[in-house]
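One chain of protein is taken out of this complex; the other chains stay put.
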Amino acid sequence: MSKQTQIRLAGSGGQGMIMAGVILAEAAILDDKIAIQSQSYGPEARGGASKAEVIISSEEIDFPKVIEPDLVLSLTQEATEKYGGSVKAEGLLIIDEDIVLPEGFNQSRVIKVPILRTAKENVGRAIVANIVAVGFIAEFTQLVSRESVEKAVLGRVPKGTEPMNKKALSEGYALAQSVK
Amino acid sequence: MTSEIVQKYFRIENLPHIWCPGCSNGVVTRALTMAIDELGLDQDNVVVVSGIGCSSRAPGYLDFNTLHTTHGRGLAFATGIKLANPKLDVILIAGDGDVSAIGGNHLIHAARRNIDITTIVFNNNIYGMTGGQYSPTTPTAAKGTTAPHGNIDKPFDIAQLAAAAGATYSSRTTAYHVNQMVKYFKDAISNKGFSMVEVASICPTYYGRKNKSGSGVQMMQALKNDFIDKMAYEKLPEEKKEGKHLMGVFKNITLPEYTAEYQRVIDALQGGENNE
Partner (left out) sequence: MSKKNIKLMQGNEACVEAALMAGMKFFAGYPITPSTELAELSAEKLPRIGGKFIQMEDEIAGIAAAIGGSIAGLKSMTATSGPGFSLKQENIGYAAIAEIPLVIVNVMRGGPSTGLPTSPAQGDVMQAKWGTHGDHAIIALSPQSVMETFDITIKAFNLAEKYRTPVIVLTDEVVGHMREKIEIPEPGDIEIFDRKVPGPGEDYLPYRLEEGDIVPKMAPFGAGYRYHITGLFHDETGFPSNSTDNADIMLKRMISKIEDNREDIVMYDEFMMEDAEYAIISYGSTARTVRNAVKTLREQGMKVGLFRPITIWPSAEKEIKAVGRQVKKIIVAEMNMGQYVQEIERIVKSDAEVFHLGRANGEVLMPIEVVQKAKEVF
């Protein structure tokens, strides 16, 4: 397991967490790593708390699902309550700044980051919060290179939104540097 | 002596057919070959598809590309063939049970798409192959082996059903009115779109016996007497309208045809490739 990093991205349906997962997995592949991205379908995918999962590894991945994430990033209170506790003991929980940790939650490594506010105020669109999150994870964990992340983002976002998404990425990098 | 039409379009080696004495299926099948002959269609280019039932055995006797499929699904198979190769002249032969009961969904959707397939329904108001059960076109109060106390269902009007569902050509004639039948078949095949010709037919063996309709000849006579052109019907005095069934052309309009529309999509995409 040590060569694998399991990531769970949680938020509300429509926040683009699956897209964020796809971008991270794609960036890993561009870096010549092995990656798998999966998600849950069904009612969960239509609003409410939703999650996407990514495994990044230096060797072949057998079991394709995330069992115990090394990293959970959550953008909403509901998603945090649902998935925040799934992070493994020595893992890292990244939550948006306004989220209140559920009572009795004793995770030691928790970082609060203003992802939603940064997307809204610094980039101008709340919709790019997922890309800010991608930038944050990439920079904070160094799991994937900036070059590959940028390539993956530009390959997946709608035409015409590239400058905005590039800006969102660099805001994510900056956030990571500020908390490191 | 077999006629030229039969020699040319029938697989003589597969005759005699399985149909009962007095059955009208032979008349209708022959009329179809007359229409094809008069239209001068290339025999190699004609595909005749059917489902399951007495009339669905007709393609086996016809010298075209012929496909005998599963019960009710003939139109779905035919849709695949026509879309895959729109140059083919695709004709479906079906019975009333095949096309309006188990295959009813395929009928309304093929009509809705207006795909260029001609559907010929041999409507004998009964399931003949399985021995006389009531079908969706069995008249109310008539008898079948599964309606021994009289049918309480209300029958479908297949020609009107197809017209309402989107067929661009729909008509009804009878196995007695051969000249009109040949003309309707020709018009239906010539229509670029979904066409329906419902042919009121007879089944002396099952429907006839159960309902005391008499011999095949008497049942043919009844087709002659009971069916009236819808225009003529309007002019009849009220007291004479009772018991009459309408025949004639119910719909004949022009609308975009499905495979042509699909080709437009292909052309637009392939022509527009450089602009993307």
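We call the chains A and B, going by the order they appear; numbering starts again at 1 in every chain.
Basically, a contact is a pair of C-beta atoms (placed from the backbone, for glycine too) under 8 Å apart; a residue touches a chain by one contact, two chains touch by 3 or more.
Quick caveat: nothing in here was measured; it's all calculated off a predicted structure.
The omitted chain makes contact with just one of the residues B:Ile5, B:Cys20, B:Leu67 or B:Ala260: B:Leu67.
When you scan B:Cys23, B:Ala78 or B:Val249 for touch with the missing chain, the hit is B:Ala78. Counting the whole complex, the residues of chain A in touch with the unshown chain are 22, 25-26, 29, 34-42, 62-65, 67.
Not every partner is drawn; the one left out touches chain B at residues 11, 14, 43-45, 47, 59-60, 63-70, 73, 76-85, 87-88, 105-106, 108-109, 262, 265-266, 269-270, 273.
The rule is simple: only the chains that are shown with their structure count from here on.
The distance from the centre of chain A to the centre of chain B, with each centre set as the mean of the Cα atoms, comes to 61 Å.
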